[in-house]
Structure formats: structure tokens, C-alpha cells
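For this view, one protein chain was removed and the others were kept in their places.
Up next is subunit A:
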Amino acid sequence: MVMADGQVLKDLLLQIRDTLIKTPQDLEVFLEGESIRPGIIVLINDTDWELEGEEMYELQNRDLITFTSTLHGG
């Protein structure tokens, strides 16, 4: 996904919401309000986003952001 300079992870979440997610049901699985739904693990370049400032993490070129849900399956 192409992002403008100086944006943070929160901007990415909103951009995903606005460009990739097509149905309200899908959105509900991903976001709660404007934040990531509790139970989704976010990794920034394979590191727990809780160590990287979460939503305020400043995106850099070629960052790999992974979202994994713990809510389903077993």
C-alpha cells in the first residue's frame, strides 16, 4: 500500500478502511470505531506493535505490517 510521507499507523488503518474494506461486516471484524479491534495482533516488521508505539508508529518505506486475528479458529 502506498502511503504519503510522515504518516503513522493510524493513517494506514483509516486508509485500509477507506480503500480495501468493502462491506460493513468486514469492517467490524477489523476496526472498532477508528481503532483496531481488540484481539487482533498487529506486527510491525515482525515486532509486536505494542513495542513500537502502536497507532502512533511512524511508517517507513518498505515496512511490513501484519494483522492476525485471535478471535476465530482454534
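Everything that follows uses one rule, which is that a residue touches a chain if its C-beta (ideal position, glycine included) is under 8 Å from a C-beta of that chain, and two chains touch if they have at least 3 such contacts; residues count from 1.
The criterion applied here is as follows: contacts and distances are computed from a predicted model.
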item: Omitted chain, identified by the protein name its UniProt record gives, among "Trm112p-domain-containing protein", "S-adenosyl-L-methionine-dependent methyltransferase", "Cytoplasmic tRNA 2-thiolation protein 1" or "Dynactin subunit 4"; value: "Cytoplasmic tRNA 2-thiolation protein 1"
item: For subunit A, the residues touching the chain missing from this view; value: 5, 37-39, 41, 43, 46-48, 50-53, 58, 60-61, 66, 68, 70-74
